[in-house]
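My questions will all concern the structure given below.
Missing here is one protein chain; the remaining ones are kept as they sit in the complex.
We call the chains A, B, C and D, going by the order they appear; numbering starts again at 1 in every chain.
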Amino acid sequence: MNAIVFSAVWGIVMMFSSVFIKSKTTPKYLAIAGAILLVLLNSWELYSGAPLFDIDSKDMILTNSFNLSFLAVVHIGTLLFFLLNARDIEKVGEHVGEYFALIFFVLCGIALACTYNTLLFLFLGIEIISIPLYILTGSDKRNLKSNEASLKYLLMGSFSTGIMLLGITFIYGGNINASFFINNLVLGEGPLSPMLAIGMLLLIISMSFKVSAAPFHFWTPDVYDGAPTVFTSFMSTIVKVAGFFAFVRLFENSFGKVQDQWQTLIAIITVATLLFGNITAVFQQSVKRMLAYSSIAQAGFMMLAVFALNDMAREGLILYAAAYSLATIGFFAVLIKMNDYTIEGFNGLGKQQPLLALCATIFLLSLTGIPLTAGFQSKFYMLMATAQTGRHLWLVIVAVLFAAISAYYYFRVIQAMYFKDATGDPLVEDSNISIGFKILLSITAFLIIAIGIYPELLLGWLYH
Amino acid sequence: MSITTLIFILLSAMAVGSAVMMLLSKNPVKSILWLIVVFFAISGHYILLNAQFLAVVNIIVYAGAIMVLFLFVVMLMNLNADTEPVKNYRLHIIGIISGGSLLLVLLSTLYKGENGQMVQMQIGDQGLMDNLGKVLFTNYVLPFEIASILFLSAMLGAVIIGKKD
Amino acid sequence: MDIKAYMALSLTLFTIGIIGVLVRRNAIIVFMCIELMLNAVNLLLVAFSKMHAASDAVKASATYVSDAQIFVFFIMVVAAAEVSVGLAIIVMLYRNTHSVDINFLNRLKN
Amino acid sequence: MGNYITFPELLLWLPLVAGIIAFFLKKQGSAKAWAILSSFIILGVSVASLFFADDVKYASFNKVNYYWLKYIGNSFYLVLDSTGRLLTFLTALSFPIIFISTQQNNYKNPHSFYGLMLLTQAGLMGVFLAWDALVFYFFWELALIPVYFLCSMWGGEKRIQATFKFFVYTFAGSLLMLIGIIYVYLHTPERAFDDGHIAQHSFALQSFMHATLSTGQQTWLFWLFFAAFAVKMPIFPFHTWQPDTYDQAPTSVTMVLSGIMVKMGLFGVIRWLIPVLPDASLQFANIVIILSIIGILYASFIAIKQDNIKKLIAYSSIAHIGLMCAALFANNEMSVQGAFLQMFSHGINIIGLWIVVDMLEKQTGAKHISQLSGVAHKAPVLTIFLVVIALANIALPLTNAFVGEFLMFAGLYKANVWYAVVAGIGIILAAVYTLRMIQRVFYGESNALTQNIEDASLGQKFVLAVIVAFIFGIGIMPQPLIDLTKEAVNGLLAIKK
Partner (left out) sequence: MSNISALIWLIPILPLIGFLINGMGRKQLSKGISGIIGSAVILASFILSVLVFFQVKEAGAFNVNYFDFIRLSDFKLGFEFKIDQLSSIFLLIITGIGFLIHVYSTSYMHEEPSKDFAKYFAYLNLFIFSMLLLVLGGNFVIMFIGWEGVGLCSYLLIGFWFKKPEYTSAANKAFIMNRIGDLGFLLAVFWLIAKVGTTNFDVLFAPETLKLLTANDVTGITLLLFVGATGKSAQIPLYTWLPDAMAGPTPVSALIHAATMVTAGIYMIARSNALFSLAPITQTVITVVGLATALLAASIAIKQNDIKKVLAYSTVSQLGFMFLALGTGNYTAAVFHVLTHAFFKALMFLGSGSVIHAMGGEQDIRKMGGLHKHMKITSITFLIGCLAISGIPGFSGFFSKDEILAGAYGYSSMLYGIALFAALLTAFYMFRLYFITFRGSFRGTHEQAHHLHESPAAMTIPLIILAILSVVGGAIGVPEALGGKHELAQFLAPVIKSAAHHLDHTTEYMLMALSTALVLASIFAAWSLYKNYKASGEATGFGKVLQNKWYVDELYQTAIVQPLSALGTFFNNIIEKKGIDGFVNGVGKAVNYGSRQLRLLQSGQVGAYVLLMVIGMLLLFIIQLFV
């Protein structure tokens, strides 16, 4: 609740800040302050259990340690994102305050999508996430790529919204309780009634679209590639994991009881996602686009959480959210500084910018899932969760093999950084790289290692 | 056949027909107008279902606001001429086929499974203004507030995207 | 009236919307088709609400059928917001390219 | 356990910390000195640990168990037992040897080179010490990553592809093993921690050994685990990464790879595969043995045809490892004991071979048999050492390898006559390719390349002398080593019974 209200309020604050504050550099401090407050408020609610703003949501919002701790991860991620990228957000365009405002609105939507208890809020949440993102994607107005991306995102996004609404409608129609509450859904015995079945299917499809799972992932590469890189970093991490959380929440609270009726479907989607993501990423020349595909690949792994839906999966999802977001945000932060986004652009970074290269390497290792990085722990939990279900064990093997393939493209970057020689001209403007940035990057890397060594740091939230 | 059925059929025919026309007409302005017809037909359905509030809102918001907005944009770009050289029929065929089969799949499932429940026509007061008003401002006040965020962001969007700089 | 009739109707409209998205290349028309899809959904929701109203299984809950119509209301709200943003984006695109063909811009691929 | 620091901790943390420190020693030569120093300290510790070799009496010195991820029933559980003792010693021993022998090759930015080397050592130690499946897996990968960087950064011209092949190969293999670990884990009994926490499952070795697995499950789990180990050893036909990697990697890394890393696979079989999946490993013993024996002959034949000395040694190593693997599965005391001895001996010998080859390559820039000739005139000492080591490598009596191979063959013979007969052909082939190499490279008239070749330096002489000392010491009196590993062998056989 705190998160919802406060992020909304702070969004408005940011909005007006741009009216009263003329300087381009000031808003970021406000935003960072807001993010910090957000973290504090949310954690406070997490520990005390009592929200600051006590609004009677008529049970449309349900908070518990699980989704609050997830929100905490999201917020910390956002804070880190701000700290690392605030300067680059300023570079995108004139309306710095507005950008931050939109990001806070997105956070509000995320908070909704993570705590909703009725399909109405799922819908609203998703929309509040999407609409600002359409705008942010298009915010680099001069750049045709950005325009194209935002158009594609808009059209396909609203298309999937239509699908989702149809699904919600059918679920409502099939629910003899005539309610949108996901925990008030009458499934009945045996196979689902056609309406519920269709509704569930449509919801799976639309959610898969939001989390860019195959075969509904086609928007992802283009949008992530076209959008301004800072916002890509935000979209592909925070937003995506939030989408997964909403996905999991929907299914564990409503259709969790009839796992057997949709698990095969999810398995198929998972395999497809892993396939498309990993295989297509192999051949990319632009690192940014490669990361877009890799985000699809990682989504494939997160689908395992939806597939398994057990405690292991929940913990795994939080771990994954943290690991994946930290690593990707970090790596994007490095990528933004690069002058050339192609893989050749990284040649010899290890000599020119040892620290950046080292951190980038750690991020990539984490994404690959090398032990002692957070990435390994999260993948490990996902695999365990899947194995625990005891069904579709082949899924585990497939996932693992694709993980091996993923090494293929992540390591191409590492090879470029360390084992290839630079053309000579600097790959990075030193002016862009402040000491603070370096420190923060190292902190991010350190966090990844720390979580990798001792994941209970994070999971502790669930056990207290 | 009762009068209700007759009206239902008429409205349905009108909706579907003009939807198809919207799809077929080359001139954007024409398709906008056809779409407005569709909305009127749907509003008719609402009235038939005794959901006056929605009927009115539908007219005002959709037919009124949104479509006019569309119209403005089209005029602004003066796209009234046919701007879409039709090529690549194969894509069209595939599109129509896949869409149609989707429809078939859905309907066949539904008709197979559902024992058709009846829908309450004309009667029933829950669609009336005062009821909905009460519900909206008692149970649904939080969503109502939150919806404002949506508009704020839309507004910002207009500022960021639309504003010349 | 039988609910199946309403399902048939709104699914037909919905499908027409989908087909429109598939076959038309004018961004505005495509966007309109999406609006059509939303309307189809609205109609179905209202129909369902009346269907539940007819069935006495749910008489117990107080505001049982208004929910759906409120939902429709919210859908309209969202649609309005979406349209404003969408049209803004399309206009921006038109400014830069003088075209509203969705396939005109094709820089991002592979 | 205990409130004093234990051997496992020392053996693990010393190289780790030393490695991390080495990264910061940017001053010329300081990293090298530091690496040599610390490796000697580690060697000292390891030697000391040999005096506390009694698993029962000195248990508290050789065991350490911290809480780690206790919610999933994992703990940081290290034990220095008779299975791992010999290999930890080998690890501790080889690094000083490697450092000294390659001391005059100057690597660019040495601090990271030696840092990574020491990290590798830490990873290896961890593998040999871990008693917890997850910890084992961690170190298994941890040993791989530094090697990947070492090879790709300091290797030959085709290094990147070769090393990457090696990396993906092993990475895929170990991921399969990870699935195996997870699956076994989910069938382990619950484990109570000292602080009262109860985890439903556990990664500890004991729990793994008590996992309730049907024979059917064991059969496919076996291959999951075996995939990882087979790639690491490597066993035919999973070996193709090895020759290229050995050829491309910097020699000091190749020494680590061929001397110690390949033993990881065998060790995995000993420590995990057979104890955890005894039925399956009995069931598939024959397949594995046959595979290994095919590998022996296959690799030997190819070795005969090799012109590249490094690849030749690589293939010979494949053949030897194949023999050890076969022996491990032959399931009788002689063969297993032999394999244990041979793991150590092979490590020593092959490192010796690499030292000589490295000196040749460094001085002549040539690594092909056809390019070299008549080294013996210019570098007699070098030649003598090489001949001794090479002959040890083909198991001449009174050298260390003879004892191991003798026992292994005897054991194989017990298992099945034909195994011994066919594998025995490998002995002859080994002689063929080794002598061929010696004849072409060291005998004959010296040519332009070998005209002004220098003989071994003092440091190298010392190192090689140490190696030769080990060769004959073990060759004449193997009993101490046998006693060191006897418990492990009997334990292993007890499981299979």
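Keep in mind that, in the parts below, a residue touches a chain if its C-beta (ideal position, glycine included) is under 8 Å from a C-beta of that chain, and two chains touch if they have at least 3 such contacts.
Just so you know, these numbers come straight off a predicted model, no measurement behind them.
Undergrad: Over the full complex, note down every shown chain the hidden chain is touching.
TA: Across all of the complex, the chain we cannot see touches A, B, C, D.
Undergrad: Of the listed residues D:G444, D:G459 or D:G491, which contacts the missing chain in the full complex?
TA: The one listed residue touching the chain not shown is D:G444.
Undergrad: Touching the absent chain in the whole complex: find that residue among D:A249, D:A319, D:M334 or D:L382.
TA: Once the missing chain is taken into account, the touching residue is D:M334.
Undergrad: Just to verify: which one of A:K152, A:K210, A:R249 or A:K379 makes contact with the chain not shown?
TA: Answering carefully, the residue with contact to the hidden chain is A:K152.
Undergrad: Quick one: which of A:I318, A:I405 or A:L458 touches the chain that's been left out?
TA: A:I405
Undergrad: Of D:F23, D:F52 or D:F406, which one is in contact with the hidden chain?
TA: In the full complex, the listed residue that touches the missing chain is D:F406.
Undergrad: Pick out the residues on chain C that sit against the missing chain.
TA: On the chain C side, contact with the omitted chain comes from 18, 21-23, 25, 30, 102-103, 106-110.
Undergrad: So which bits of chain B touch the chain we can't see?
TA: 91, 94-95, 98-99, 101-102, 105-106, 109
Undergrad: Considering the whole complex, not just the chains shown, which residues of chain A touch the missing one?
TA: Residue positions of chain A that touch the missing chain: 151-152, 155-156, 159, 163, 194, 197-198, 201, 204-205, 209, 214-216, 218-219, 221-222, 262, 264-265, 268-269, 276, 279-283, 405, 408.
Keep in mind that, in the parts below, only the chains that are shown with their structure count from here on.
Undergrad: So which has more C-beta pairs touching, A-B or A-D?
TA: Here the pair linked by more C-beta pairs in contact is A-B.
Undergrad: How many angstrom between the C-alpha centroids of chain D and chain C?
TA: Taking the mean C-alpha position of each chain, the two centres sit 65 Å apart.
Undergrad: In whole angstrom, how far does the Cα centroid of chain B sit from the Cα centroid of chain D?
TA: The separation of the two C-alpha centroids amounts to 71 Å.
Undergrad: Measuring centre to centre with CA averages, how many angstrom lie between chain A and chain B?
TA: The answer is 32 Å.
Undergrad: Quick one: which residues in chain D touch 2 or more of the other chains?
TA: Residue numbers touching two or more other chains: none in chain D.
Undergrad: When you check chain A against every other chain, which residues touch at least two of them?
TA: 120, 124, 127, 131, 134-135, 138, 141, 150
Undergrad: Which positions of chain A touch chain C when the two form their complex?
TA: Within the complex, chain A touches chain C at residues 120, 123-124, 127, 131, 134-135, 138, 141-142, 144-145, 147-152, 154-155, 158-159, 161-162, 165-166, 168-169, 172-173, 176-180, 221-222, 225-226.
Undergrad: Which residues, counting only chain B, touch chain A once they are in their complex?
TA: Result: residues 106, 109-110, 112-114, 139-140, 142-143, 146-147, 149-150, 152-154, 156-157, 159-161, 165 of chain B touch chain A.
Undergrad: Residue numbers of chain A touching chain D in their complex, please.
TA: 365, 370-372, 380, 383-384, 387-388, 393, 396-397, 400-401, 403-404, 407-408, 411, 415, 418-419, 454-456, 459, 463
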